[in-house]
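The complex appears here minus one protein chain, its other protein chains still in place.
Here is subunit A:
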Amino acid sequence: MAMAAPGQLNLNESPSWGSRSVDCFEKLEQIGEGTYGQVYMAREIKTGEIVALKKIRMDNEREGFPITAIREIKILKKLHHENVIKLKEIVTSPGPEKDEQGRPDGNKYKGGIYMVFEYMDHDLTGLADRPAMRFSVPQIKCYMKQLLTGLHYCHVNQVLHRDIKGSNLLIDNEGNLKLADFGLARSFSNDHNANLTNRVITLWYRPPELLLGTTKYGPAVDMWSVGCIFAELLHGKPIFPGKDEPEQLNKIFELCGAPDEVIWPGVSKIPWYNNFKPTRPMKRRLKEVFRHFDRHALELLERMLTLDPSQRISAKDALDAEYFWTDPLPCDPKSLPKYESSHEFQTKKKRQQQRQHEETAKRQKLQHPQQHARLPPIQQSGQAHAQMRPGPNQPIHGSQPPVAAGPSHHYGKPRGPSGGPGRYPPSGNPGGGYHPNRGGQGGGGGYNSGPYPSQGRGAPYGSTSIPSGGPRGGGGSGYGVGGPNYSQSGPYGSSAAGRGSNMMGGNRNQQYGWQQ
């Protein structure tokens, strides 16, 4: 494992970032919508290499360079690992005329700044959402091992990812898995004395300690998310799909039991424990609910979904778990099937989305009639879940032909983990193709309700006669404040004006229109 002393990495690397123009690349197509801008697939003209260009939105002049982008860049600059997305360089685009919306502006530097990443074909959620997709056991072990290896590397280098979820795990056609979207990541110290915000990690993957309001936490928060992903891979669907914080905690308690001072010493001192503590005793039912899982898988899952973060398994120990060292062993990434990637940018306009899906379905019908006789691409959510569960009799890996399906990469696109059809059965959508309710946007986005105590959105220095520095476009932002900005409001106000909120489950709300 590549290990390096924290703070001593790459002191002399890439001395000339930003010196090249985006014109060195030929944009091929838009493949996603990142936290702070569009993502394009592009070809470097000189070398022909395919890359992903992530545009940093600079349209909020009052805020300047988005702080989330600064953080992501500074962190990715020091992380170099085969399971962490590689930031190749930063390029600039000349001229003010390149504003995508075509708005006139006086800022010459609005031409644009792009982060150049290695190109990845899929993300884990997109891949799992493909119709007819079933992961084999060695394949799941292979992805989990890579996820843990990459995360261990981050943790060794004092970086918390803080947004581990399927759509942030990119996968290429060599079977390599890489952690991406470090827009919420930060460095941490081992003493755990720092006060960190608990408003991170997409709701479904957020650990109980954050939901209970702790501000002192460490790498264990990422390990909870890993546990959720692991269970999701085995189970075929998300295990804690809460729609708000109380429901999220409740779902966790229902499966993992309610915490008390015995199983989680100190839990009663966590800020909001008393607001959220369950009114009735709840027993841990993890083993019972997932009794059909492989014994070693269940053992590992138990240790990942441990309520007390101090007892939760670390990435390093997880890699040593029996699960990864018993038959069937994790397969070699290169032996994994290659999935054809499609690059249609999934627009938010549901009509367009529907048309795309229909075309896709048609294509698939033509190409793989047999498969779809067994597993129709649409409305087979129930079946798909069952089918996704790898069983001993599903040795599909290595033999599956490339499947044309919807886009399966997001580069941190602000969406829930669903992405595809057939994964989250809509409550009533029997014959209706692609759930017309789904593409609907919540509109406001952001997070503006919930059980959290007042978070102090007011200007901390009262009404001094100074210009208000509120983030632009408060309409999209639950964090719109006057006066000073909170540095962590990045994904909301300071950079993207209400889009790409991958904190607080806001993206899910957007995706499903739960709120509003």
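As a convention for this text, a contact is a pair of C-beta atoms (placed from the backbone, for glycine too) under 8 Å apart; a residue touches a chain by one contact, two chains touch by 3 or more; residues count from 1.
Note that in this section contacts and distances are computed from a predicted model.
J.: When one chain of this assembly is omitted, its UniProt record names it as which of these: "EF-hand domain-containing protein", "Cyclin", "Ubiquitin-conjugating enzyme E2 2" or "tRNA-splicing endonuclease subunit Sen34"?
T.: "Cyclin"
J.: Determine which one of A:K165, A:R186, A:K237 or A:R312 touches the chain that has been left out.
T.: A:R186
J.: For the full complex, which residue in A:E63, A:D123, A:D181 or A:D222 touches the chain that was left out?
T.: A:E63
J.: Contact with the hidden chain only, please: which subunit A residues?
T.: 6-7, 14-21, 23, 58, 61-65, 67, 70, 73-74, 77-78, 90, 92-95, 106-109, 111, 113, 158, 186-189, 193-199, 213, 215, 452-456, 458, 460-462, 464, 466-467, 469, 471, 483-488, 494
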